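Excluded from the complex is one protein chain; the other protein chains are retained at their positions.
When the chains are written out, they are named A, B, C, D and E in that same order, and each has its own residue count from 1.
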Amino acid sequence: MWVYEKKLQYPVRVGKCDPRMAKYLMEQYGGADGELAAALRYMNQRYTIPDKVIGVLNDISTEEFAHLEMIATMIFKLTKDATPDQLVEAGLGAHFVNHDSALYYENAAGVPWTATYIQAKGDPLADLYEDIAAEEKARATYQWLIDITDDVDLQDGLKFLREREVVHAQRFKEAVEIIKEDREYKKVY
Amino acid sequence: MWVYEKKLQYPVRVGKCDPRMAKYLMEQYGGADGELAAALRYMNQRYTIPDKVIGVLNDISTEEFAHLEMIATMIFKLTKDATPDQLVEAGLGAHFVNHDSALYYENAAGVPWTATYIQAKGDPLADLYEDIAAEEKARATYQWLIDITDDVDLQDGLKFLREREVVHAQRFKEAVEIIKEDREYKKVY
Amino acid sequence: MWVYEKKLQYPVRVGKCDPRMAKYLMEQYGGADGELAAALRYMNQRYTIPDKVIGVLNDISTEEFAHLEMIATMIFKLTKDATPDQLVEAGLGAHFVNHDSALYYENAAGVPWTATYIQAKGDPLADLYEDIAAEEKARATYQWLIDITDDVDLQDGLKFLREREVVHAQRFKEAVEIIKEDREYKKVY
Amino acid sequence: MWVYEKKLQYPVRVGKCDPRMAKYLMEQYGGADGELAAALRYMNQRYTIPDKVIGVLNDISTEEFAHLEMIATMIFKLTKDATPDQLVEAGLGAHFVNHDSALYYENAAGVPWTATYIQAKGDPLADLYEDIAAEEKARATYQWLIDITDDVDLQDGLKFLREREVVHAQRFKEAVEIIKEDREYKKVY
Amino acid sequence: MWVYEKKLQYPVRVGKCDPRMAKYLMEQYGGADGELAAALRYMNQRYTIPDKVIGVLNDISTEEFAHLEMIATMIFKLTKDATPDQLVEAGLGAHFVNHDSALYYENAAGVPWTATYIQAKGDPLADLYEDIAAEEKARATYQWLIDITDDVDLQDGLKFLREREVVHAQRFKEAVEIIKEDREYKKVY
Partner (left out) sequence: MWVYEKKLQYPVRVGKCDPRMAKYLMEQYGGADGELAAALRYMNQRYTIPDKVIGVLNDISTEEFAHLEMIATMIFKLTKDATPDQLVEAGLGAHFVNHDSALYYENAAGVPWTATYIQAKGDPLADLYEDIAAEEKARATYQWLIDITDDVDLQDGLKFLREREVVHAQRFKEAVEIIKEDREYKKVY
């Protein structure tokens, strides 16, 4: 089980009300390679992955929920002072008439999140490569987001998140080696 | 952010290996009214609900993740000693060839979870009625699950979860009253 | 069975050609809480709801189809004089290349309608809370739509529809009480 | 708008409680080529089809809702005396834990209905060929359903519905000719 | 099996960098009536269609993949010189943050391709009417696309593709006659 702690993993600041950018950040809230997808993917795989790497999945899954909260906070801050007309103007009209300023698990185009974005095969190597790919894809998304904003406060948070994905990818690559060594070892004895 | 504590909210026991029942429990793992849907629905609404009821959403959301973990543990225990042939025989063949014994966010028919099961409108009363309905629907699902198993150990866990949904529904109904009173109060002064 | 009567439940007028507003109205045509979702939800629940409330579901379901027709008429009137270029300009380019000026059951973002928006549990209270929530959510959507148009003719039709949702929510709340009383009564004798 | 008349278009009888067959009939309730798809497809196209064929779409759409009601009645009669265990045994376990005995817009495999099954292009010939194809596909589904039941009462209702699809296909083919002649005529003068 | 030949079926030229038009062309890449849908629909039906028309399905399916490649090339050429800011400006922001300039099987609104757009019934006439409808719908989409661009180079390619759909529709109509004659013949002897 989890215990909620009322703080963010890393401080979230935004330089200005910018609903257009909020729209694009939704990609990392409810998109194919976003934080929801990441958190749920690893949380789900914990039950059938070998014991030696359960900890990695558990740690990273829990951290991804903290990232999801950071993205939610960014979107909230970027839109909270916007009028309905400003939301419409920024391309958030379809979102507004359905959700007002509420968050929703959808990507930047408004497509609702689906579990078909993620996978669990029961095979440890297949699952870990799925996870490495997930982190590489999330890293790319953060890069595209950083590329289209000049809000340095927002960029700071996004760069932190991008770096975490790089670290996670590395940890999953190490987990692949652990599994492979373990198999070699078992073959020898 | 959340901190993981390595324990279950309530002990999960099962009386026997029963993959057929595991298949039906997936409804509460990745189905329309399951624990994933509940946890994500409330977590998402926290940002735009009035301050007075954020705590309710936060508490219940966090608890629903603990319930999701209980359901996952039940499914794992009901299937861990089953051979591939037993999984196929139990109606889990389609699940097996895609996921082996791994968990996946899908309902009992194998339909992947989708965010379209849940909603957030930004309107506090609409969101709270969405939440009440969610709890009433989850209660019903637990009832149908209890109706088709005679495993008393499993029933014990399912009854605990059903009761929690009743309690949550009650808390959301109280939250509706808090919002309404607040509006009345504001009209008076 | 149903008999078609060639008239609208309430007159639909629009003040001007406004394809941008037509796009947002699609939310109530083919969106999560739109009239199609409402009509189909209640029509479907009639078979397993207790006799005492079948009439309510039947009446409201039939009326929601009339509302769907009103929304369709609004969208048609708001777009019928628009050129392809005007549709593109108004954010309807993606709709145009797929459907020209035809209607389609999709929300304002262009996501096709899915039955996962609605539910039927067989449990009368769960189903009625589902219905109350649906009406509250539809009410909210109408509010957001009214908020972003200054076409008083269109607002008139939208306000009529919003009021009907309030009335329906009330009728479903009464139905909940009818079911509860019935259960109490059965317990006593 | 529509007026509900409390009668079926054609009497529905079933020879026995047969939940297995009810499961397969769901294909015509909420499947790709089922009655819901047909009714909604034609109802939606009425706004942009040429005046000369609006009546055909309107009539057939209204009739398809009556067919949907017949299918619903068949499913209800085939399952109403079944116990939960019998539903599970008949392959309806996944349906039961989600919906009890309630109906739901899903196909025989449990996949929820989606508007992506249908189309509206704004082009009259394209839309009418879409409709002809729809009727031919529904005819085929009725044939496959008739092939797997030996309940003569149920077959009687299914044969009536299959015949209606053949008639509808014919009417849509005539509508194609009306549109084509009209275009020729316009070219001449 | 297939062998790749490094050439396009018909030369693809575009007059200018035009990411806005690239967005709309995605409808024919990954939309309901696009080239992917066409190619996969016919390829899939080959196994159960009568021998006499397998060749038609095989030829047209293979050609549709060549069309898909032409559309991909058009989109690539229309966007390759665009900066991220230009993509955002052209309404491709949601696409950019998810896919950068990569292609993806989605329609112009960003809805991912789904097999529910296509059908296979095993009944030869139903399947061929499905195919005729598909070609008529694709023809309409090409018309709407031609209507909103004034790039004569691009129009040239789109007109070629539109004509091919007309030819394919004709061939499928002939196949319907072949099947019908065959059935008559079989009845006579």
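The rule is short, and it goes like this: a contact is a pair of C-beta atoms (placed from the backbone, for glycine too) under 8 Å apart; a residue touches a chain by one contact, two chains touch by 3 or more.
Note that this is a predicted model, so its numbers are computed, not measured.
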item: Chains in view touching the one left out; value: A, B, D, E
item: Absent-chain contact - pick from A:T62, A:Q86 or A:Q143; value: A:Q143
item: Residue in contact with the excluded chain [from E:W113, E:Y129, E:Y142 or E:F172]; value: E:W113
item: Identified contact with the non-displayed chain, of B:A22, B:A109 or B:L161; value: B:A109
item: Contact set of chain D toward the excluded chain (per top definition); value: 20, 23-24, 27, 31-33, 91, 107-111, 140-141, 144-145, 147-148
item: Where the missing chain touches chain A, by residue; value: 32-33, 114, 116-117, 119, 121-123, 125-126, 129-130, 132-133, 136-137, 139-141, 143-144
item: Those residues of chain E which, in the complete complex, touch the missing chain; value: 1-5, 7-9, 30, 36, 40, 44-45, 47-48, 58-59, 62, 65-66, 69, 72-73, 76, 98-106, 112-116, 118-123, 127
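Going forward, only the chains that are shown with their structure count from here on.
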item: Pair in D-E, C-E or C-D that repeats A-E, with over half of contact pairs matching by residue number; value: C-E
item: More contacts between chains, B-C or C-D; value: C-D
item: Proportion of interface numbers common to chain D and chain E (over half same, under half different); value: same
item: Length of the line joining the C-alpha centres of chain A and chain B, rounded to whole Å; value: 22
item: Inter-chain centre distance, chain B versus chain D - centres from mean C-alpha coordinates, in Å; value: 34
item: Chain C, residues touching no fewer than two other chains; value: 32-33, 98, 100, 106, 109-112, 114, 116, 119, 121-123, 140-141, 144
item: Category of the chain touch graph - line, ring, star, complete, other; value: other
item: Chain pairs that touch, as defined at the top of this document; value: A-B, A-C, A-E, B-C, B-D, C-D, C-E, D-E
